[in-house]
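Selected chains only, in their assembly positions.
Note that the chains take the letters A and B in the order they are written out, and that residue 1 is the start of every chain.
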Amino acid sequence: MGVNEERPDKKTSGAARRKRRKAAQRHAPGTSPGTITVSASAQRPVIEAIAFGPGEYAKHQGLSPEAAHALVGTHPVVWINVTGLGDAKIIEQVGDLFRLHRLALEDAVHTHQRPKIEEYPDRLFIVFRAPEPPERGAAPAPEPGQVGTEQIAMFLGPGFVLTFQEGHADCFEPVRVRARGGKGRMRNQGPDYLAYALLDAATDAFFPVLDSMRDRIDAIEQDIHAHAPKDAIARIYEIRHDLANLRRAIWPLRDVLNALVRDPSTLIGPEARVFLRDCYDHTAQLMDLVEGCRDSTSGLMDLHLGMASARMNEVMKVLTVIATLFMPLTFIVGVYGMNFDRASPLNMPELGWSYGYLFALGLCAISTLILFIYFRRKGWLGGR
Amino acid sequence: MGVNEERPDKKTSGAARRKRRKAAQRHAPGTSPGTITVSASAQRPVIEAIAFGPGEYAKHQGLSPEAAHALVGTHPVVWINVTGLGDAKIIEQVGDLFRLHRLALEDAVHTHQRPKIEEYPDRLFIVFRAPEPPERGAAPAPEPGQVGTEQIAMFLGPGFVLTFQEGHADCFEPVRVRARGGKGRMRNQGPDYLAYALLDAATDAFFPVLDSMRDRIDAIEQDIHAHAPKDAIARIYEIRHDLANLRRAIWPLRDVLNALVRDPSTLIGPEARVFLRDCYDHTAQLMDLVEGCRDSTSGLMDLHLGMASARMNEVMKVLTVIATLFMPLTFIVGVYGMNFDRASPLNMPELGWSYGYLFALGLCAISTLILFIYFRRKGWLGGR
């Protein structure tokens, strides 16, 4: 049945979740702080760079750490993007060239960080999360347990933005397009605006995710109204789990953006600040959506349990009505099935009456009638 | 039945909600910030203006952006109202003429904002929400799922107030009447007072909405006391949903008004500030009402579940009492229906007794009596 066919999927998604969690495992407790340990299953790092300015644009792919570092200063803004965290040596090389603090570099590699901002001399270190892109070829229908988030670590320094990603977060694609296209503000602004654009792209990418969450919630609501689906609770549980994931990604991001807007570091210009305030507003809206979804799920849970219990009550009433109607009847016909010796005139004289059978059937009818009236007055028949 | 007839309505309202949500959809993630994208289904913008001063009053309709901008300065206060957000070009023209920040203009057009206030040089940008007017010809009875809110974006500058609305929010009608009538304070005050008057009108428009929420809650309470309505939970769920909507509109409005009262921008005079404090008090009252309604809905849920479960228990008791009364009887008459060979004197001698039948019936009566006393002592009969 459909219900049973969904179960394995859910288990699979649960198992996938667990596997993913294991992959993001921390280094062993007690390791010296600042140690860069990479997970065996991580992608090998690929370095690409986009360098642009008011009238200039250049794109480089497959760079070495040194080549990437050499680019800084050649254009007003250089964005170096490291995709894949599977080689500790290359990562360390990048860290040394760009003078990144070891603790920050360690956090960039361990992809289980909560969004945060840390100021280092001449460097701003921002960790944030973007929704995981749906896998290629995945069904377009919203599927439970599909909402993961991916860590992005961003270093903002004078003239450059350096980002580290686990995989290829396609939420940055529009930023690349805008930088290449040359339309809009981006070409004329500094690296602070680029940092904003990346943060904003990651933030905006959460909106469709939350819309699909809302669709899933609406679908469950409709199902609950139509019939009491057995898997409603499990589906609500999955949604809550996903919402908790999103919340964990978005809530601290608000603090990060608030810190960026308020705490005046010279790396962020006044103009970028206005845009960051707008991005902060977006996270507030996202949180409203997340909270709204959470509220809806608790409402749904109540709705489902209430509907299920109402259906249950109906079942019980039917049982009670039928059992109660037939029990006296069974008793009456049982009486006239007794084998008492008819020799004694006191022993079941009814059996000898000409209208005895009709009398017995009449007793049954009267008993049924009385109970029917009783139930009607109780209001148990209206509900059927 | 009534219950089933309500169901389709609810689905419709749910579908309407979803459609509305889709209409208010954001632009695609990654679009350049400040891009004005309009939804295809939005009304075409219509610009009207009211200009007034201590002794003067003029009303203009169907203005072009340029004509509207030219009005500023001709009277002490000019209120330009743009209804309908369906033409990006006109909106952009207005934005350029009035020197509005692109991010603010973008927010004015995307009608999913939460209430907020933003200060720009010489401009104050306020987004707030008013309750959606009930549709024409709608039944006067409170209907579930009818509570939506509409975004209003307001720019306050020297000598003018500029508002953008999705549709024609009739909550502004009294302000127009007061401006035209010339009674009261409005004519003698600056644009800050007009801004207050608009905010106050939107705030006050929530009171009747909350009164009708309260009526819906009272109606459910009465229904629950009278009979356990099957759709009580669904109706409570709808109310909660509506309350969440209202809360989302009112709660941030409080912060906006508080910011207006405290944060001293030169655009707001000291006199308007006193009035804004009063308006702030109104939002506090609104929140009290919303919270009160929320509390009531959880109370109602408990009440309903408790009543339903009490009714269920009663059903179960009746079943138990009747089943328990008749089971021994059925057994007794079953015994005397057995066909044992009466040749043996040990085999069912009762069947041969003269008073055998009465003996059997007596057994039944005694068994019933004993169980009756047992139930009475258990207190199960008092409850019927």
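Annotations for the structure displayed:
FYI, contacts are C-beta pairs under 8 Å (C-beta built on N, C-alpha and C of every residue); 3 or more make two chains touch, one makes a residue touch a chain.
Please read all numbers here as calculations on a predicted model, not as lab measurements.
Counting every copy of the one repeated chain, the full complex in this structure comes to 5, with 2 of them shown.
The rule we apply is simple: only the chains that are shown with their structure count from here on.
Measuring from the averaged C-alpha position of subunit A to that of subunit B gives a distance of 26 Å.
Subunit B makes touch with subunit A in their complex at residues 7, 10-11, 14, 18, 21, 25-26, 28-34, 101, 103, 107, 112-114, 116, 118, 227, 230, 232-234, 236-237, 240-241, 244, 248, 301, 304-305, 308-309, 311-312, 315-316, 318-319, 322-323, 326-327, 329-330, 333-334, 336-339, 342, 348, 350-358, 360-361. Those residues of subunit A lying in contact with subunit B across their complex are 171, 173-175, 177-178, 183-186, 197, 200-201, 204-205, 207-208, 211, 214, 218, 221-222, 225, 274-275, 277-278, 281, 284-285, 288, 292, 295-296, 299-300, 302-303, 306-307, 309-310, 313, 316-317, 319-320, 323-324, 327-328, 330-331, 334-335, 337-341, 343-344, 346-348, 378-380, 383.
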